[in-house]
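There's a structure below that I have some questions on.
Of the protein chains in this complex, one is absent; all others appear in place.
For reference, chains read A and B in written order, and residue numbers begin at 1 within each chain.
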Amino acid sequence: MNTFVRTFAAALVAASALSGISAMAQDYPNQPITIVVPFSAGGPTDTVTRLVAAAMSEDLGQQVVVQNVGGAGGTLGAGQVAAANADGYTLLLHHIGMSTAPALYASLPFDPMTDFAPIGLVTEVPMTVVARRDFEPATLEDLIAHIKENGENITYANAGIGAASQLCGLLIMDALDTKMTEVPYQGTGPAMTDLLGGQIDMMCDQTTNTTSQIQAGEIKAYAVTTPERIAVLPDLPTLAEGGLDNFNLAIWHGLYAPAGTDPAIVARLQTALQAALANETVGNSFAELGTYPVPADQATPEALAETLEGQIALWKEVISAAGVSAQ
Amino acid sequence: MDLVSSLALGFSVALDPVNILYCFIGVLLGTLVGVLPGIGPTATIAMLLPITFTLGPATALIMLAGIYYGAQYGGSTTAILINLPGESSSAVTAIDGYQMARQGRAGQALATAAIGSFFAGSVATLLLAFFAPPLARAALNFGAPEYFSLIVLGLLVSIALAHGSILKALAMIVLGLLLGMVGQDIYTGTPRFTFGVRELFGGLNFVAVAVGVFGIAEILRNLENETEREVGVKKVTNLWLTREDFGRIWAPILRGTGLGSVLGILPGGGHILSSFASYSAEKRLSKNPQEFGKGAIEGVAGPESANNAAAQTSFIPLMTLGIPAHPVMALMVGAFILQGITPGPNVINEQPALFWGIIASMWIGNLLLIILNLPLIGLWVKMLSIPYRVLFPAIVLFACIGTYSINQNIYDVYAIAFFAMVGYLLIRFGCEPAPLLLGFVLGPLLEEHLRRAMIISRGDPMIFVTRPISATLLLLALAAVLVAVLPAIRRKRQEVFVEDD
Partner (left out) sequence: MALNASRDDLAAGAIFVAFGSFFALEAMKYEFGTPFRMGPGFMPILLGGILVALGIAVAAKGFGKPETGSGPAWPWRGIVLVLGTILFFAATIRGLGFVPVVLTTALVTALSSRRNSWLAALVIALGLTMLCYLIFVVGLGMIVPLFGPWLSF
């Protein structure tokens, strides 16, 4: 089975490491490539990575192995890739957390801007503002009024410090100039359980987790966080439509190599990424997740670097204003 | 659609030869990785996810589910044979199972585990088929206060885990609770007791702690009096259960199945309690509680059944509501999504063939497992005839490689050495490791639910007694304490708790 292929490949890795021959850019790739996901297997980022990895390996003609290095809000895995050999065989697929880490962690073992060679954006997953089924407000307008009126009496679930679900809440509270009572969870999975059971009032989470529950009527949905409405939930207004001007939050994912990687290799990986994102299976699977691959002109080092820089500046402001810190 | 036609549809999917084949591959792989410490079902399912791309959704999910419950079978094998539990449930099996093995009754212990697991798996699957949606709904009534009260009940009842001093058992539980708090606090992000080591932000790894205090500490103990005798286990004479054994295990299996089925449905960590709860119950109900900890077959039958029942019913919240009860279920969510199906309340209506096919396959998988495992018992027991001086370096290596392979985290391996030393000292001084592990797995849950309940109630502790389920659980906990301190029972206890050497 496949494991044997991988074993053989691993033996090759070892053999080349032993002999010390570094891979030349012209015959890249000549051994399996590892994409590190800085989160545990089975989560939305892991799923996205596995879909992309499978399609990239078709284009590269080499196995692309996904390795989960979870922990410390994604900084462990990112730190590991930052320190890895810049030979193009160890890559990182990380999400928006790459841009929030500098603001959240005082001592970060890497610098997102200088320790990585960006390859390209992968996808932007929209988020949805949802609530328990019997939450009183009927529409987005009602909800905004309700939050302004009840503030801290509303319980707002999130997946802990720095999680996308918390950032979304921070932005909403910031825009409405009010505070809700934040209730942290281990992840949005357990938070969804409590939302379904009516134990808490509200949450904001990626469409990956919420779409099926919304469609089944198990929870109430009020808005999406992107500037435009989304195809899977076309009736859902955007937060901007509800008066939260310029509200724009999507969980963007990017692919990175360690800094110092040969530009020719980065270019080759960019081509593979663009091919993967144009792949029909990937597109369909992404649609099922409530998202879409970014257009080819976004799957470039320039676009990712620009996004990263802008987002780091944005989150620095929001996070320090909210007084949040992971240590 | 009525149940009969649903099940018929399910079996028509599950009995497809290709699906039977993949179900078999799944349970076989599950058994094998369950046997090895460290590499558990989570890692295996993660590694096999890409392979399942090429399979149909039903086939892929049938195989992945098979890996999960197959690993539950396999996990007890190493716990019984070499005292190396790979997860919290098999830590309980190790208590009496390993003692049985040392007395030459490894065959009986493994057979009991297999039979108990088969029975529990089959019954729990039926439960899944009949009552999944209403049960999942009922489980949603469990919020933070209810879980907190449930864990308090579990901790108080579990003092029965000890067969020595109650005071030491309590101290071990509290030590376990504290060790469980190492890592980043989810409420504030503060890293606690990490000495600035980033690798510890996620907390101590369960496998590292369990392998340390059980497996490696046991090796150190065995090396104590090596000069006098060859350690290890007695010669195995008989593999199969006697009529008397059957008489002793049927009731624990029934009770374990019931307890495990109920606890497994609760998505907030009920399955963790199942085997501990069953062990406590059996010890309480037994006419010979002094045998527990020294090779009581009931101490294997009950927890193994409870664990497997819970493993099976923990699919209920996933399949009916789309919410994962633990990391393996989270991985299953990923598997569903990769197959283009978003797990949620609609799966049962939109994909009836898939839903019922998976349920039917679980019954077939359990059947395959018992057919696979009973003949293996002879083989496993033969491995015990390997001299101990060869066996224990293998145990040390498996422990290191297995633990390292989970997260490629070397601090997990350092933790093995630390906990082996601490565990060895404490065991030498008359304490037992099982309560420590229980505390360790429940510590984070206890804190998490307590703090969440207090946030939701805005600081009012009355929330624990004004919510009926929570109040009932706390009353039960109170009753458990009262029973434990009633003087008559206490006298009997003192006879029970004479130290064994």
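In the analysis below, a contact is a pair of C-beta atoms (placed from the backbone, for glycine too) under 8 Å apart; a residue touches a chain by one contact, two chains touch by 3 or more.
Being a predicted model, the structure only gives us computed values, none of them experimental.
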Among B:Leu61, B:Ile82, B:Ala106 or B:Leu175, residue touching the chain not depicted: B:Leu175
Listed residues B:Leu36, B:Ala109 or B:Val209, member touching the removed chain: B:Leu36
Sole residue of B:Arg102, B:Lys294 or B:Arg451 that reaches the chain not shown, by the stated touch rule: B:Arg451
Touch criterion as defined above, residue of B:Pro17, B:Gly196, B:Pro375 or B:Gly459 at the omitted chain: B:Gly459
Residue ranges of chain B at the interface with the undisplayed chain: 32-33, 36, 39, 43-44, 47, 165, 167-168, 170-171, 174-175, 177-178, 181, 185, 187-188, 190, 192-193, 216, 219-220, 223-227, 230, 387-390, 392-394, 396-402, 404-405, 408, 410-411, 413-414, 416-417, 420-422, 424-426, 428-431, 446-447, 450-451, 454-455, 458-459, 461
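Note that only the chains that are shown with their structure count from here on.
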Inter-centroid spacing, chain B versus chain A (mean Cα positions, whole Å): 32
Residue ranges of chain B in contact with chain A within the complex: 42, 45-47, 49-51, 53, 140-144, 184, 186-191, 198-199, 201-202, 267-268, 317, 321-324, 327, 330-335, 337-338, 340-346, 407-409, 448, 452, 455-456, 458
List of chain A residues in touch with chain B within their complex: 1-3, 40-43, 46-47, 50-51, 53-54, 66-73, 75-76, 79, 104, 109, 155, 160-162, 181, 183-187, 189-190, 192-194, 196-200, 208, 211-213, 215-216, 218, 284-285, 288-289, 324-327
